[in-house]
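Structure, as structure tokens:
Note that this complex is displayed minus one protein chain, with the remaining chains in position.
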Amino acid sequence: MNAGRPSGLRLPWWWIAGATLLLLVTVIAGAMIGPASISPWGIISSTLSRIPFLNVESSLDTRADDIVWQIRMPRVVLGVLVGSMLSVAGSAYQGVFRNPLADPYLLGAGAGAGLGATLAIAYGPDASGWFIDPLPLAAFIGAIVGVALAYVLGYTVRSGRTAVTLILAGVAVAAFLTALQTFLQQRESDTLREVYGWILGSLTTAGWSEVRLVLPYVVGCSVVLVAFRRLLDVMSVGDSEASTLGLHPSRIRLLLIGFATLGTAAVVAVSGLIGFVGIIVPHTVRLMTSASYRVIVPLSLLIGGSFLVLADIVARTVQSPTEIPIGVVTALVGAPFFAVVLRRSKGIVS
Amino acid sequence: MTDVSVSSVGVSYGRTEILSQVSLSVGDGRWMGIIGPNGAGKSTLLRAIVGSVPYRGSITLGDIEIGSEDAKSMGRRIAYVPQRPVYPPGMSVFDFVLLGRTPHLGLLAAEREEDIAIVWDSLQSLSISGFAERDVASLSGGETQRVSLARVLAQQAPVVVLDEATASLDVAAQHEVLELIAQIQHEQGVTIVSAIHDLTAAAQFCDELTLLDRGQVVAMGNPEGVLDEAILASVFEPTIRVIEIEGSRVVVSLRSQGSSHGK
Partner (left out) sequence: MFKRTTLLAMALALVAVSCSSNDAADATTLPTQATTTSAPASTTTEAMESRFPVTIEAGNGAVTVEARPERIVSISPTSTEVLFAIGAGDQVVAVDSLSNYPPEAPITEMSAWTPSIEAIAEYDPDLVFISFDPGDLIAGLEALSIPVILHGTALSLEDAYTQWEQTGIATGHTSEALDVVSDTQSRLVDAVESIANDAQGLTYYYELEDVLYTATSASFIGQVIAPTGLSNIADEAPDPDGFGYPQLSQEFIVESDPTLILLADTICCGQSSETVAARPGWGSMTAVTNGGVVELNDDIASRWSPRVVELLDAIVEALSSLVAVDG
């Protein structure tokens, strides 16, 4: 009776295991590789020395230990968080908009964050000695305001609030905010260098404080987005059919946009605008595994983290001790890889 | 017991009135065919019944008013296949049919073993279990109709609303799909409301017909009564003929004499 009944429809455990293994390997590689020459054994002994009851003596001196634990490790961990969040948010956006090119930047998260950052740099008070740096806070608020504006605009369109009107509203809001940012930049031209430095995206000066700042957002938002993965499959048949299948598509869309934007705003605030990750990672997962969001969302979470850590290894080693902006690496490494995956796949990108 | 009752329903888009004062009722387990020319308001009526468009008047399933319940409860009462369903590229047939289980699952719950079994049964009863893993967007017209019907089956709703289920199919495939719908009707005891453009097919498969024209009900009743030459001629075109072959009504449209160049 049940011969031939598909059994591998839910996310197979070996995909999760493989993606987790990849993440572990990249994190270890990220910890081992860097411009400072520190022996792998030194890093291992230093790691083991931090585990209670093992009584391993670290073979690193204080400075090397600082480099590994205060500079390199937080950077790797932040890379995982940023990459995971951008990828999982991208997959959710593509799901709710049924648009393969959707990501939070499309609805103005990037433009809003850029404007917020520019405002903070140009008009922010002198924040030296402040407990919180106003720059990430302003970028965070800017990203959320940008998407909220797009949502409100799209929602009030008289011809109905469909995914398409929302995207058009997003394009309009993003264009407006970018123009505003450019205008401010022209007026306050001495801020130009700092604004561009921020926009290019960087994990250069990441520390544990940045990790602590974004961790709750990334964990919270990822949990919600992963929990909603099955509903993204239902949303893929369009609003009217989804509603006859018992959903409130516009409510689910609002909720998912909200959490994807919140998480993206948080990571963008500390890393700047790192492009391409939210589009390339979910699509690579889709082309290599399945078109079901039950697979795409959790795997994007794991693979996105690996991807950004790898990109960051490239960013800080290729021209060591000089850095390349990570956004340049994600595009330079990611685009050809994506092209190969695209060419090899028989599947259609919707 | 789930009969469908539509009384004095009107639907407007902006200032344009699409439906006005439409009333009809479908008995439990019956198949109601909605016929009428293009633009008569057939699809709009169906969308009103599934709660997708706002309407004036009253539509009830059994004794439940549409719109008085949340979407999830409605999804368990009524299943719907639109005129042009969306078949997401890359989604497997099995996953697509599994979508029919959505109203039976908790919002964030995963599908259970019993849902998998129901989907599998639906695929088998429509003889499409063989391509459960195929990409739903790569199927032929007849196959996609079967897949949509399998989703309807998996949804286990007592009322099924189908908008032109056989549009764009060839004669044989159309007949096959209509037989499958009849099979579902009789095996599951569901009430069916379907828009149908082929009047001859409507005569053979539907228990009752409603003829719509310009948003209003022109005739309603059994196929013999509605498929009357005079009534159809007033709605469609004057040259329409109704003939009877082996006890079934066949509706044809003759080429008018005046426009013939061969004579």
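A and B are the chain letters, set down in written order, and residue numbers restart from 1 in every chain.
The rule is short, and it goes like this: a contact is a pair of C-beta atoms (placed from the backbone, for glycine too) under 8 Å apart; a residue touches a chain by one contact, two chains touch by 3 or more.
Bear in mind that the values here come from a model prediction, so they are computed numbers and not experimental data.
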item	value
Chains shown that the absent chain touches, full complex	A
Missing-chain contacts mapped onto chain A	34-37, 62-64, 66-67, 69-72, 74-75, 126-129, 186-187, 189-190, 192-194, 197, 202, 204-205, 207-209, 316, 319-323, 325
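Note that in this section only the chains that are shown with their structure count from here on.
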item	value
Contact set on chain A toward chain B in their complex	2, 4-6, 9-10, 98, 227-228, 230-231, 233-234, 236-238, 240-241, 243-248, 286, 290-292, 347-350
Parts of chain B lying in touch with chain A, wherever the complex brings them together	47, 50-52, 71-76, 78-80, 82, 85-92, 94-95, 98-100, 102-103, 105, 107-108, 110-111, 116, 120, 129-130, 132-133, 135, 137, 155
